[in-house]
Each structure stands twice: as structure tokens, then as C-alpha cells.
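Every protein chain but one is kept in place in this view of the complex.
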Amino acid sequence: MHRIDCPWCGIRDEAEFQYQGDATKVRPAPDASQDAFFDYVYKRDNPKGWHTEWWHHVGGCRQWVKVVRNTLTHEIHATGAPAEKLSLPRKKKRGSK
Amino acid sequence: MADFVPIHPLGDPEAVSKASSNAGVTFDIPPDLSMVQVFARKGQEDNVIRKLGISDSPRTASSQKSFNALPLSPGQWMLVGNEKDSSKFEAAIAKKVAGIGYVSQQSASRVCFRVSGPKVRDFMSRGCRLDLGESVTSKGYCAQTPIAQIGVLLHQIDEAPTYDLYVYSGFARAFWHWLTETAAQFR
Partner (left out) sequence: MGKNRLNFGGTKLDRSKPVNFTFDGKTYSGFAGDTLASALLANGVVLMGRSFKYHRPRGCLTAGSEEPNAIVEMRSGPRREPNTRATVAELYDGLDAQSQNRWPSLAVDLQSVNQLLSPWLTAGFYYKTFMWPAKFWEPVYEKFIRRSAGLGHAAVEADPDTYEHAHAHCDVLVVGAGPAGLSAALAAAATGARVLIVEEQAHVGGDLSSTLDQIDGKPADQWAAEAWVKLKALDNVTTMTRTTVFGYYDGNVLAALERVNDHLAEPPNGQPRQRMWNIRAKEVALTCGSHERALTFDNNDRPGVMLAGAVREFVEGYGAAPGKRVVIVTNNDEAYRTAMVLKEAGVEVPLIADARTTPNAAAEAARAAGIPVEMGVLPKKAVGRLQVKAIELQRVDGAFHKKVECDCVAMSSGYSPDVHLVSQTGVAPIWREDILGFVPDTPKRQERSAGAGKGIFDLAGCLHDGHMAGIDAARNAGFEPAKSLKASRADPTSAVPPLAIWRCPGQGKAFVDFQNDVTARDIHLAAQEGYVSVEHAKRYTTLGMATDQGKTSNVTGIGLLATARGEPISDVGTTRFRPPYSPVAIGAFAGHERGREFQPVRQTAMHSCGEKLGAVFVEAGLWLRPQYYPKPGEGVMEAIYRESKQVRETAGICDVSTLGKIEIFGPDSGEFLNRLYINGWKMLAPGKARYGLMLREDGYVFDDGTTSRLDDDHYFMTTTTANAARVLAHMEHAAQVLWPELDVHFCSATEQWCGVAVAGPNARKVLADAFDEALDISDEALPFMGVRTFSWCGTTARIFRISFSGELAFEVNVPWSFGEAMWNAIWEAGQKHGLIAYGTEALSVLRIEKGHVAGNELDGRTTAADMGLGRMMSTKKPFIGQVMAGREGMIAEDRATLVGLKITESEGRLRGGAHLVVDKDDASAETSLGWVTSVCDSPAVGCWIGLAYLQGGLSQHEGKTLYAVNPIYDEAPAVEVCSAHFFDPEGERLNG
């Protein structure tokens, strides 16, 4: 079970959150093209390794929390409020391609 | 016109809570609480905190003479007052934050279950995922967390410890059922 550090509530069980998908997607401007919106709505990478995601703390403060999580090891590197810029951990030299 | 009175979601809460209390865990349903949710306008968070004389801590309630302020999320608090007249309470708080915030009347939306007793920590561990250890939380501790699948606003009001558990009124009966059934083992 993931333990997620909500910036407001502190560390909480995964069960209190709803997974809300890819947090790297930015909503296009309202007058952007259909292609831009198509990309925003439907296109997703499926990364093996570090990924920035939304976890909505519905069982707690109801804030949307940004989470940098490893999809392979389930390790959580960082969490933050929506406006925060979270960086991925630096790649280790060994094993990186 | 008939003289109608508000009816508690549990019927007669006092009789219910007394009948269900036992040696290990005790229940009380405090009457006459007024609740309003306060929102700070964008950029006015500090002013609201100052005006209400409350803390900016996300996990600690601040006690004022006429209310406790329970933090909910950034710029939002639940103010709970020992005031029978909820409209009066709402008006008083609204006046304080006029121009810098908003209030939403919530007195009827939640029911407060007050839980205490020598076995209360063991009791809470049966449903609450949070660490309520003696060395971890103290008077004033506040959190929102589901207990028995029901959203709870939790407030530790003393070092006994006693917890006030606020749940949405629609869940009051279901939550009460869980409380009493789980407490049976602590008789």
C-alpha cells in the first residue's frame, strides 16, 4: 500500500486517495485546436519508472496532490501542491540507457 | 402554526449515547453545536487568520472563546461554536470576515460524536487509519479521514483523550451502528 505525503494532511494511506492520472498534461488554451485537446484528453505515455501523477485526497483535505512515483518499484520520490514544480530523481548512471 | 423543533438524525441523542456507553469506551453527542465553514478569499488567508485569531497550522485546531476553528484545507476552516442559534453564529462570523472571506452554514450537515474512555485509543485503532499514539497527537489535533468508509472530521479535544468525530448527517445512523458494534468488545 502506498503511503502518500499530502502537503496539507501529512502521510496518509493510499486508500484515502483517488488516482487521477498523468499530471504532466497541461490543459491547452481554450482557443487551442482540436488536435491539442485530443492530445490533452486522450494521449498518455505509459512510463516504466518515474512518473508525475495526480492523487486526489478525497478522504482528507480534498486537495489535488502531485506525486512523483515510480511505476516499477512503487517508490514515491516527492509530493506537492498543484502549483509546485516537482523534479524527477536524477538518473543513476548504472543501469540507465 | 405548530411549534416544530429540529430533530436529530439519531432521534433522542442523549438517551442513545448514554445507553450505549460502557466501561471501556464512552459516547456523548454534544447538543446545540453551530458550525460554519469559512473560506478566505484569494490572498486574504493571513487576514482571515488574524481577524479570527486562529492558527495557520493545518493539523491543529485553535480554540477561541466562542468557537473552535478546525482547519480543513488551505484557506478553509470549520468553525464550531457552542451556540444553539446557528443563524446568529453564522451572522457573527460572517461579520468578522466580511470582505475578506465567506461563510457557509453547515450546522445541520454534520453530527458530532464525542468518544472517550480508558480504551478509546484501542477503540479508535479499529477503524481509524491515523496514528493517534500518545506520543504523536495531543489536544487540538485535527484530521479528516475515513472511518468505516465514512468521512470523518476528527478533533482531539483533551488529553484524556477525547475525540470529537464529525460525520455527515446522512451517515449518522450508519456511523452510530459501527461505533456501538465495535465498542461492544470493550465492555
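Labels for the chains are A and B, by order of writing; each one numbers its residues from 1.
Rule of thumb we're sticking to: a contact is a pair of C-beta atoms (placed from the backbone, for glycine too) under 8 Å apart; a residue touches a chain by one contact, two chains touch by 3 or more.
Predicted model only: the values in this text are computed from it and were never measured.
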Visible chains in contact with the missing one: A, B
Interface with the unshown chain - residue positions in chain B: 1-9, 37, 39, 41-42, 75-76, 85-87, 102, 104-110, 125-131, 133, 135-136, 148-150, 168-171, 173-175, 177-178, 181-182, 184-187
Positions on chain A where the hidden chain makes contact: 1-3, 13-14, 18, 20, 27-28, 30-34, 37-38, 40-42, 54, 56, 58, 62-64, 73-74, 82-83
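Assume only the chains that are shown with their structure count from here on.
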Rounded Å distance, chain A centre to chain B centre (Cα mean): 32
Touch list for chain A against partner chain B, complex: 8-10, 12-13, 15-16, 59-63, 81
Residues on chain B engaged by chain A in the complex (per definition of touch): 58-59, 72-74, 129-130, 143-146, 151
